[in-house]
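A single protein chain has been omitted; all remaining protein chains appear in their positions.
Residue numbering begins at 1 within each chain, and the chains themselves are lettered A and B in the order written.
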Amino acid sequence: MLQVRIHGRGGQGVVTAAELLSVAAFADGRHAQAFPSFGSERTGAPVVSFCRIDSNPIRSREPIAEPDALIVQDPTLLHQVDLFAGLSPEGSILINSTRSFDELGIGELAGRHRRERLLTVPATDLARERLGRPLPNAALLGGFAALTGAVSIESVAGAIRERFAGRVGEGNVAAAEDAFAFVRDEIGALARA
Amino acid sequence: MLEQIEGSAAVARAVACCRPEVIAAYPISPQTHIVEGLSDMVRTGELDPCEYLMVESEFAAMSACIGASAAGARAYTATASQGLLYMAEALYNASGLGLPIVMTLANRAIGAPINIWNDHSDSMSQRDSGWIQLYATSNQEAADLHVQAFRLAEELALPVMVCMDGFILTHAYEEVDVPGQEQVDEFLPPFEPGLALDPDAPVTIGSLVGPEAFTEVKYLMHAKQMQALDAIPTIAAEFAEAFGRESGGLLSHYRTDDAETVVVALGSVLGTIAETVDELRDEGVKIGAVGVKCFRPYPLEEVRAALAAAERIVVIEKAFAVGAGGIVGQNVRLALSGLRSRVHDVVAGLGGRPITKQSLRGLFDDVFADRLEVGKLHFLDLKRDVVERELARSRPSPGPHAERILRDLGIVAARSH
Partner (left out) sequence: MPEQRIKHYQTGTFVVGNRLLDPDQRSVQARTERSNSLTSGHRACQGCGEALGARYALDAAMRATGGRVIAANATGCLEVFSTPFPESSWQLPWLHSLFGNAPAVASGMAAALRAKGRDDVRVVGQAGDGGTVDIGFACLSGMFERNDDVLFICYDNEAYMNTGVQRSGATPPAARTANTKAIGPEPGNAFGQGKNVPLIAMAHEIPYVATATVAEPRDLEAKVERAMELRGARYIHVFVPCPLGWGSRSRDTIRVARLVKESGLFPVFEAERGEVTAVSKIRRRVPVTEYLKLQRRYAHLFGEHPRTDIIDRLQAAADRNIERFGLLADPDDAASMPGEATDLAGLGPEDDASPEHAGEETNVMRLLSETHGGPR
């Protein structure tokens, strides 16, 4: 089972991200479960959502305390909330940022986790480019697909299109595909380094 | 067809397939997505003929369902928590009048203090209202139970509430084989009321009944609900036949065959419990779980049969009777009277506090090590320091408990400077 935790702020589509991820995993023939942490919904307040992906039916209902992967939609949370609580040493982290892990002040994480699984992607910029709006959630899923291989980019695109019609859907898909390529290239570069 | 879908959306579609003719609902978290979904379907004509009443309160919602059902229409509503309490008077009225209304209850805690998250205090508060109470373990079951509920309600002329954990199920995305219209039409025939308001055959419904007849009426209500103990398994079996999957029934049994310890619970927590049971079984512990799917009427014989062989029972419930103790626990004890099993009452998940596998394992360790006193209500994951400090105050002052705790912690009112 892969347990994913997504962090962001209210209004950034954190809940939608988990739902789309689960839809993508389902399309890939996996079992998936997504649910939010249900804080009081306020724009700007920290929000957490969860997604479990497994080849067996998922029965557990508890929040994810030991994630295998983290998606951080808003880097301003980094030093405010304990985002990394419970992350396994083999875990992956994908952060929405133009800066690197070191530049974000969390370089020491590289000591405790696998370096090639800690990545940042400028998802907001990609979204702005492709969608005209700074909504990084769909793009991050594309990056996540590349980082973990837990879902295919095709299924991510399909899930996005199912949820968002017309140009909005296409814009989000393009951003996701951009992020997928970006992360894939980053991983390649790290492997060669 | 199997879909990855939000629980609320699955329920809305299942209910729509049951062809309700009148829906009267008032929004309350966490039921809103269900009624919004149904409202959309009525609006687009996908659900037709159906009248959707935007009522001004839950009391009005259940009252409108009463009027609609008495006039011969299949009626549906949904609510939670405070909304259920607001319609409490009407709940008793509906069951007393034998109206086959079906309602989704998105289980949520009852205030004060106000809390929008899941527990079972709402449905438990109305367990004696004369409504049949069914509890869904998953969103698949939640969708399926609504289809069974209309059948059950109309066969017995009793209202049925389908309980599903608020947020945990209603707002979770998971795979559901959403029942299709044709399948449901075959399973659920059109509503044929025995007694309805019809100018061609006028009847008076809701008379004043005095001491000379009231007891008999209540006895018959009780007897009718008891009939559900037979009807529910029958309908569940027919459902399994028609839809190809098990859903509903009175109880579920998970690895109970040779279990020395059996966990009893209601609703979605059974999923987490099943995971925990598997882990313990892998470690050689003989543990199993029984899920109560139908809480009212209370399947006393079935519970006894399911638990009789176990030495230890651990009841985990998401509500309790203030000043008295566990609710499900008491019912379980009743079922086991005369037997020597030890029943532990554990309250967990109140107000949405997550029930984790880790906590459950800790609880079971305490049970196996005899650290958990039998017959005493145990609160899982209680913050002992907070309550002990509060209780140690020599002179308790009046006022709400939540706010008093804050005062103790030194949190004072905000100031403008």
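Keep in mind that, in the parts below, a contact is a pair of C-beta atoms (placed from the backbone, for glycine too) under 8 Å apart; a residue touches a chain by one contact, two chains touch by 3 or more.
No experiment lies behind these values; they were computed from the predicted model shown.
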Among shown chains, those touching the left-out chain: B
Sole residue of B:L208, B:A223 or B:A369 that reaches the chain not shown, by the stated touch rule: B:L208
Sole contact to the chain not displayed, among B:P199, B:G323 or B:G338: B:P199
Touching the absent chain when the full complex is considered, from B:N93, B:N107 or B:S247: B:N93
Absent chain, residues of subunit B that touch it: 21-22, 24, 49-51, 53-57, 59-61, 63-73, 75, 89-90, 93, 97, 197-199, 201-210, 213
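Heads up, the rule we're going with is that only the chains that are shown with their structure count from here on.
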Whole-Å gap between the CA centroids of subunit A and subunit B: 34
Residues of subunit B defined as touching subunit A within the complex: 4, 6, 116-117, 165, 167-168, 171-175, 268-269, 271-272, 274-275, 352, 354-358
Residue ranges of subunit A touching subunit B (in the complex, touch as defined): 18-19, 22-23, 25-27, 31-36, 38, 58-63, 65
